[in-house]
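In this view, the complex is presented without one of its protein chains, the others remaining in place.
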Amino acid sequence: MSGIWGKNLRVSIFGESHAPAIGIVIDGLPPGIELDMENIKFQMNRRAPGKSKMSTPRGEKDEFEILSGYFNGTTTGTPLACMIRNADKRSSDYENIRKTPRPGHADYTGFIKYAGFNDYRGGGHFSGRLTAPLVFAGAIAQQVLAGMGVVISAHAQSVAGIQDSRFEEVNVDKDLIERLKASELAAIDPAKGELMKSEILKAREELDSVGGVVECIAMGIPAGLGDPFFDSVESRLSGMLFSIPAVKGVEFGAGFEIANMRGSKANDEYVVREGRLSTKTNNNGGILGGITSGMPVVFRAAIKPTPSISQTQSSVDISSMKEVQLKVEGRHDPCIVPRAIPVVEAAAAIVILDMMLEGRQ
Amino acid sequence: MSGIWGKNLRVSIFGESHAPAIGIVIDGLPPGIELDMENIKFQMNRRAPGKSKMSTPRGEKDEFEILSGYFNGTTTGTPLACMIRNADKRSSDYENIRKTPRPGHADYTGFIKYAGFNDYRGGGHFSGRLTAPLVFAGAIAQQVLAGMGVVISAHAQSVAGIQDSRFEEVNVDKDLIERLKASELAAIDPAKGELMKSEILKAREELDSVGGVVECIAMGIPAGLGDPFFDSVESRLSGMLFSIPAVKGVEFGAGFEIANMRGSKANDEYVVREGRLSTKTNNNGGILGGITSGMPVVFRAAIKPTPSISQTQSSVDISSMKEVQLKVEGRHDPCIVPRAIPVVEAAAAIVILDMMLEGRQ
Amino acid sequence: MSGIWGKNLRVSIFGESHAPAIGIVIDGLPPGIELDMENIKFQMNRRAPGKSKMSTPRGEKDEFEILSGYFNGTTTGTPLACMIRNADKRSSDYENIRKTPRPGHADYTGFIKYAGFNDYRGGGHFSGRLTAPLVFAGAIAQQVLAGMGVVISAHAQSVAGIQDSRFEEVNVDKDLIERLKASELAAIDPAKGELMKSEILKAREELDSVGGVVECIAMGIPAGLGDPFFDSVESRLSGMLFSIPAVKGVEFGAGFEIANMRGSKANDEYVVREGRLSTKTNNNGGILGGITSGMPVVFRAAIKPTPSISQTQSSVDISSMKEVQLKVEGRHDPCIVPRAIPVVEAAAAIVILDMMLEGRQ
Partner (left out) sequence: MSGIWGKNLRVSIFGESHAPAIGIVIDGLPPGIELDMENIKFQMNRRAPGKSKMSTPRGEKDEFEILSGYFNGTTTGTPLACMIRNADKRSSDYENIRKTPRPGHADYTGFIKYAGFNDYRGGGHFSGRLTAPLVFAGAIAQQVLAGMGVVISAHAQSVAGIQDSRFEEVNVDKDLIERLKASELAAIDPAKGELMKSEILKAREELDSVGGVVECIAMGIPAGLGDPFFDSVESRLSGMLFSIPAVKGVEFGAGFEIANMRGSKANDEYVVREGRLSTKTNNNGGILGGITSGMPVVFRAAIKPTPSISQTQSSVDISSMKEVQLKVEGRHDPCIVPRAIPVVEAAAAIVILDMMLEGRQ
């Protein structure tokens, strides 16, 4: 099983990219929350493809229908179900991958897992399209969190090796957050964003793809959220982040770099700022002992280059077990980092809201 | 809550470093498993401190007593409980940290979380000592997994910036695994291991500490384990790994480096090896779409430098909210990477056994 | 939260009786199961209202649409989502209950729970209509169980005090099961069934309602299913049965009568029958120590009389806190036992399949 997550806020996702629909059931939302539908559409549009040459030209509209849990303009407190019908389905594109798994995709592992009965068209249940319902749920979670004073923002910290600034290095104010949200490739340093775009388009021309790192910050989380051990904030966030297809690494605060530091530098010394306990640095990413410290929670997720490329690659016909050459036609994203940014925000929002709804903090 | 983990194999940990005992309840072990007590002791001894100048001289013996679930030399299938009494307790060492949280520790977050009622002595429930019961459970899990053909091994991939070889670069055979297990600082390249030791001892002399990266490999896992999305192998392993105190980053396969690769390089092309489907490279760390591919599962965990250092650091007296200078006396590990290696192995073993016990693969 | 259940087979329900739709997501179905759509429709039709004077004349068609998890005629192994659109909605019927809770209904508790934001029309999320998705899931579960040799059947063991025979007293063969399934008011003794119908119609004429007891048997479950304590077969079945609106009691085997027996009579003595261990009696309902014994699992659920009656009743206007007289117009079932029978079967099937999918038995 796979599609159900959560403790206080539970989500249950379903769908395949060529099934009648994809969707999500959200259980545990507080009652009486007014939903800003325009904002939900805005967040979903950030993830949607087809906006420029940086993404696949597939025309997914991602129009959602709320089926339950919403009455007279507010949440009811009972499960809120949302469905997105699948429209632009070219099933024939995928016939040749049925017995010849695409490298880097879940074709082979899905075939084994489901004994060949899974819907292989367009990646089926493994399709990145399944992140659309997550963004729907995340948009709602972000709205609820905003009412609690928690703000979440993400950007492309790197694409194809081009490094953007880090959140620790700049003033993360409302203007920056708005600018990042409005940008097709959210970079703190606009010049770096342009370089990233060039690299993406270059890879596209060369029938190749590039990856990158998404950095995310959550500000306004009170100290005391999370638990030691198995429900540490890192455990819960990473569990959700690694459920996003293509994520292969997650780090908090200074992350892997902290392994090269000495304790005297890595330790975040305490100071008093504006009457509140604070730390000089934030190498621990706002989390100590699995529990939030009141400092911003900062983390990064490594996104692999899109496995869908149009170059010829080696594969194996698993019916005959013979090695073959595979060339995947179709419409692909040369880089999914731009579209992954709102997905990472959504993932963070869902986890943080789940923890904020915990009775005991 | 925090102390309970798992689906098919469930563990429930308890204890504080200065409470009467620490321990673990393991629920879901198959019945009829003969336990090799010497091996369990060996694994626990790998984690235990006091073996050299690289670790704290605290004399924790970690002698465990099995309280239930074990009868006539085998597991019974009912919950197996294990208790380790705390012996070498110098509570007075910790009196001065009660109101002045140590930087990098969970003193402050624990204080907030538990409204000041938590046992602060020696880190209490946040103590690295709580990993002893995990190693106990992991040793049993490794024994069960060995009977299923799964072997797990870990080494210090880096310490203080000194890089060891990676598992991908060497032949991980029985001899190497045995050598790593027998080594106090498990390094594939012994010369690098000696350099690491030097750096650790140097940090110790300078009243400082260093961190590193533990790399782990699990061989023999069949294809088809794990699930898409929330129960992906990456989600489940990372959730457990981030519950180990001091872990700040987790990556699979090429990890963060994959973000800089192009798809044409990152994709692991399929080949036939010895009649079985295999891949030329293993940049995805044996996991595609959250499901094992049959290739070795490879991951790395970034371990921060021990926050306990004997240098003077800035902190705040949280009763008066005044900034103060703090000097923590006591006996500390200048680097916990050597002792973290068996903990990472244990964490991996518990997660993988949980998944292997899943009815449907 | 409320709408998610299960360990190996997980269901997530959603909907309100006057929302756009109700539905269910089923996660954990084995892949490759061919679904008999006619049988699913048959089971759902057993539950549907409007078939005679014994039930409400509301015209709910309960036409379902499978949204995902079903491909080329079989389950895929990924979440199977099903939606049933709500059609016959007369919202105006319910305006007067908004501030004046109906006795015996969840109007008041739902108002408190959801701070007045719940969809109160037609009982909203508390509507018996929400059992339609359960019957959908149960029909699939029964199909999967049939392939495992497990057969489930239920009947009206009593209605309005009229007692039917018990399953222990008759030969539960294929013919009886078919006859019960085809009957509008499933009774082992047809004469008793006619008497029950008379009582239901009499209550209807008197603007009143009657209750009853549904008895259910599950045959073919192997010995060894279930667990001691918290996952006992009784715990898991009762948890699901008490989620059916109107169930106020659950008993296994001899149930409450066993409390009046002596041990020498209550104990089910062991005998050998057809080479297999069996018991002379089945007072324990096929469960000992929470684990199945291989004997049929037998239980009964007490169904309260429909709270919706057209007589004048006392209530309180919760805005003014004044006592008022309430007369609920509308179309009601004078007895829900006939329609509850397939729901109880479905509930049992879902729980038993969840346990059958457990890796370790």
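The first chain written gets the first letter, and so on, giving A, B and C; residue counts start at 1 in each chain.
The working rule: a contact is a pair of C-beta atoms (placed from the backbone, for glycine too) under 8 Å apart; a residue touches a chain by one contact, two chains touch by 3 or more.
Given the structure is predicted, the values throughout are model-derived calculations rather than measurements.
Per the touch definition above, the residue from C:Gly73, C:Pro190, C:Pro228 or C:Gly330 contacting the chain not shown is C:Pro228.
The omitted chain makes contact with chain C at the following residues, 1-5, 13, 101, 103-106, 108-110, 112-113, 125-126, 130, 158, 160-161, 203, 208-213, 223-224, 226-232, 234-236, 238-240, 242-243, 245, 247-256, 258-264, 266-272, 275, 277, 279-280, 283-285, 287-294, 302-309, 311, 313-316, 318, 321-323, 361. Seen from chain B, the chain kept out of the figure touches residues 1-4, 8, 10, 12-16, 19-23, 25, 27-28, 31-32, 65-72, 74-81, 83, 113-119, 124-125.
In the full complex, chain A contacts the hidden chain through residues 7-8, 28, 30, 77-78, 228, 357-360.
As a working rule, only the chains that are shown with their structure count from here on.
Each chain's centre was taken as the mean of its CA atoms, and the one lying most distant from chain B is C. Centroids built from CA atoms put chain C at 39 Å from chain A. Put simply, the C-alpha centre of chain B and that of chain C have 46 angstrom between them. For this pair, chain A with chain B, the centres built from the Cα atoms lie 27 Å apart. In chain C, the residues that touch at least two other chains are 8, 28, 77-78.
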